[in-house]
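In this view, the complex is presented without one of its protein chains, the others remaining in place.
Let's look at subunit A:
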Amino acid sequence: MGALTKADMAERLFEELGLNKREAKEMVEMFFEEIRHSLESNVPVKLSGFGNFDLRDKSERPGRNPKTGEEIPITARRVVTFRPGQKLKQRVEAYAGTKS
């Protein structure tokens, strides 16, 4: 089974909620864009039933070019982390598929 994509999600809104194809596509775009916009404004996002997108500021740390071994500092950065909610964790944990 392939991965779930924006196209699949729009298709579902079309089939299940009767949005027209253009509305469905725009809805999916706006959904992810509003989340990105919040995160780039340094505001975390909490979606109950799914999980939280948090922001972490990392300070500069020493790094190395793995090819040359040369030392290069890894600059300070802000990163997004995802913490799945309790409900999603439990549902996923119950998934008994084969690993790999």
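FYI, a contact is a pair of C-beta atoms (placed from the backbone, for glycine too) under 8 Å apart; a residue touches a chain by one contact, two chains touch by 3 or more; residues count from 1.
The working rule: contacts and distances are computed from a predicted model.
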Undisplayed chain, where the name is taken from the UniProt record, one of "NAD(P)H-quinone oxidoreductase subunit 5", "3-isopropylmalate dehydratase large subunit", "DNA-protecting protein DprA" or "Integration host factor subunit beta": "Integration host factor subunit beta"
Residue numbers in subunit A that touch the chain omitted from display: 1, 3-6, 8-9, 12-13, 16-17, 19, 23, 26-28, 30-32, 34-53, 55, 57, 76-82, 84, 87-89, 91-95, 97, 99-100
